[in-house]
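Every protein chain of the complex appears in place save one, which is left out.
Note that the chains are named A and B in the order they appear, and that numbering of residues resets to 1 at the start of each chain.
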Amino acid sequence: MSDSQGPLWEVFVQKKAGQPFVHCGNLHAFDKEMALQNARDLYTRRGEGMSLWVVPSSAIVASSPEDMGSFFEPSNDKIFRHPTFYQIPDGVGHM
Amino acid sequence: MEINFEELFESKLAKNDFIEPKDWMPENYRKHLIRQISQHAHSEIVGMLPEGNWITRAPSLRSKLVLLAKVQDEGGHGLYLYTAAESLGISRDEMLDALLTGKAKYSSIFNYPTLSWADVGAVGWLVDGAAIMNQVMLQRSSYGPYSRAMVRICKEESFHQRQGYEIMTHLAFGTAAQKDMAQDALNRWWYPTLMMFGPPDVESPNSENALKWRIKRETNDQLRQRFVNQTVVQAEYLGLTIPDEKLKWNESKKGYDYSDPDWIEFKSVIKGNGICNKERLMARNKAHKEGEWVRAAAAAYGKKQQESQVAA
Partner (left out) sequence: MNLNDALFKYSIRLGDTSLILAQRLSEWTGHGPFLEEDLALTNITLDIFGRAKSLLEYAAKIEDKGRTEDDLAFLRTDREYFNALITEQPNGDYAKTIMRQAFIDCFDLLFYTALAKSKDETLAGIATKSIKEITYHKRHSFSWVMRFGNGTEESHTRLQQGFDEVWAFTEELFEMNEVDEVLLKEGIAVDLSALKPLWLKEITELLDKANVQIPEGVYMQKGSRKGIHSEHLGYILAEMQSLPRMHPNAKW
């Protein structure tokens, strides 16, 4: 949503190298550089991160609640995708 | 199969699940949340002013740094809350417009003046102390973005009350003039702070729905009582007197009996008759107006940047 405060952005912070970038909030900014600087000043004031992504909120494509059943339920019965589905004989060690 | 959205919504509430922005929600729930969250955001933003009043006069370099960081945090909290409200489909512009034209409410406590350095201490100790009780409860509110904002805010707020109490400690154990300053601040801030929890339960028009929807989880009176109970011992440590002759431990309710604040004054300040109501709004309007060309310039520059990228 764009208004006189500038477009809305999504902010993702990586806490430590190797960890995933986690969504931590939003902000308004008028350009990319400002969005990045504002994210730094807003969301890493207490040493919360070491790397940042900012993405215009308008670029986010989201699933909707109506999709919940068709998107996510079919995966619930694919128990063979989980390691606990399989029995491993004793004595063969960790697998 | 038709999904019954209302049932889904109710069942989520019943299971203590969170409601997310795209989920179906009753219109009243949405409206109530927009009102509550934006008021909360406005309170943070207007709340920068009374304490900000002392930034240039903070009496030591350390206290200056701390106060500045604290006032900045409040701005940040306002921002988290504005974006949480935006997820419900209202724009920052609309919310700011409501604040600047005086249509929206914010916490009345900020319409009281900060007259001495001790007031900065009292605001941190009492006002933030009261705010934290509310905020801790709101971390478990049913609306996801609100709850997440509150988790973040609570984490950051934890130093605010302490810095206020630290100021009070220095004053209460300092010179006679400093101790007087501290007592005077407590005298002036005690009842306005009790008002922060809102009108008594019997008169609170919005509480019932708010509790049902888990936007609130405890009543005004419950929170107020808890605040009094925890504050008495803190005042005693400082050697300061809470300005309430009726204040007395009540064994049967395991809490203190206390005098009600002046609810007529409460309503009057909400209506705009506090000594600072006009100044606070004027200050916000001034900053907004003087920032207009800055935002316009940034918008124009941002647009040019985007166009040159597309062209390149």
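To be clear about the criterion, a contact is a pair of C-beta atoms (placed from the backbone, for glycine too) under 8 Å apart; a residue touches a chain by one contact, two chains touch by 3 or more.
Being a predicted model, the structure only gives us computed values, none of them experimental.
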| item | value |
| --- | --- |
| Chain not shown: contacting residue from B:S63, B:S87 or B:N277 | B:S63 |
| Hidden-chain contact residue, picked from the options B:L49, B:I109 or B:I153 | B:L49 |
| Touch list for chain A against the chain that is not drawn | 5-6, 27-31, 33-34, 37-38, 40-42, 45 |
| Footprint left on chain B by the chain that the document does not show | 45, 48-49, 52, 55-65, 68-69, 71-72, 75-76, 78-79, 82, 117, 167, 170, 174-175, 177-178, 283, 286-287, 290-291, 293-301, 304 |
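The criterion applied here is as follows: only the chains that are shown with their structure count from here on.
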| item | value |
| --- | --- |
| Interchain centroid distance [CA atoms averaged], chain A/chain B, Å | 29 |
| Contacting residues of chain B [partner chain A, same complex] | 3, 8, 20, 22-24, 72-73, 76, 79-80, 83, 86, 91-93, 96, 148-149, 152, 156, 292, 295, 298-299, 301-302, 305-306 |
| Interfacial residue positions of chain A with respect to chain B in the complex | 1, 3-6, 8, 24-28, 30-32, 34, 42, 45-46, 62, 64-66, 69 |
